[in-house]
Structures are given as C-alpha cells and as structure tokens.
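Every protein chain except one is present and positioned as in the full complex.
Let's look at chain A:
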Amino acid sequence: MAEENRIQRPLSPFMIGPYYRPQLTSMSSILTRITGNAMIVAVFLIVWWLLALASGPEAFATAEWWITSWVGNLVMFLSLWGIWYHYLAGLRHLIFDAGKGLDIPTAEKLGWICVYGSVVLTILSVIIFWI
C-alpha cells in the first residue's frame, strides 16, 4: 500500500523537458541562473589579473597574454554579454518583486527587453572599451 502511494504521488515537472512548451518567461528565467553562475569564470580571471598586477610586470604580462588571447577574449566577451543579461534580468526581478509586471504581455515584453537590451549593451561596451 505504502509503495503504491509513493508511486502515485504527483510530481512537478521541470520547466525544461517534454512536459512544458519552451516559453519566453521560463527560458529568460533559466538564462538568468546560467549567466549568474557562469560569472565565476570571469571573477577567476579578474582576481588572477589583479594578483598579477600586484606581483609585478612579468606575472602581469603572463596574465594579460592569457586574458587577451583569442580564448580569453572569447570568455571575456561572453561574460560581458552574461553580466548585462543578468543585470537586466535582475532589474526585471526587482520589478516582479514589487508585484508589478506580472501579467503575461508585460512579462513577455520585459523578457524581450532583457534579450535585446543585453545584446545592445554588450555591443555598446565593446565599442567603448576597444576604441
């Protein structure tokens, strides 16, 4: 009896998988988590860069070579987009926390703002930093 009950217990399916259609609200939510947690890579590189800067010209040259190599540039570029996406999604979270923008049209509009806004802010920062 107990075994049978355990099997029949209702399960809440994960938002990614066969049970839910991918939606802008759920996808932009999981992307917030992914970009936030991925930030640790950029933090590692920035702390390494600061330690190298504190250690002297030789250590600094090694760190800069790696961070501005094509792999380093790619990681930093993706991190830049990641932080801007997480930034906008965080502001959206603050709006949701205030109890505003929770109806579907507004929530979807805010989702698109996060997606397009992060791309625009990334391009703008690249232009400002590299030129």
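The definition used in the following text is that a residue touches a chain if its C-beta (ideal position, glycine included) is under 8 Å from a C-beta of that chain, and two chains touch if they have at least 3 such contacts; residues count from 1.
Definition applied: contacts and distances are computed from a predicted model.
Student: Select, from "Tryptophan synthase alpha chain", "Transketolase", "Succinate dehydrogenase hydrophobic membrane anchor subunit" or "Multicomponent Na+:H+ antiporter subunit B", the UniProt-recorded name of the complex's unshown chain.
Tutor: UniProt lists the chain that is not shown as "Succinate dehydrogenase hydrophobic membrane anchor subunit".
Student: Using the definition of touch stated at the top, determine which of A:Ile16, A:Ala61, A:Leu74 or A:Leu102 touches the missing chain.
Tutor: A:Ala61
Student: One chain isn't shown here. Among A:Ile16, A:Met39 or A:Val71, which residue touches it?
Tutor: The single option touching the absent chain is A:Met39.
Student: I need the residue numbers on chain A that touch the omitted chain, in ascending order.
Tutor: Interface with the chain not displayed, on the chain A side: 33, 36-37, 39-40, 43-44, 46-47, 49-51, 53-54, 57, 60-61, 64, 67-68, 76, 80, 83, 87, 90-91, 93-94, 97, 125, 128-129.
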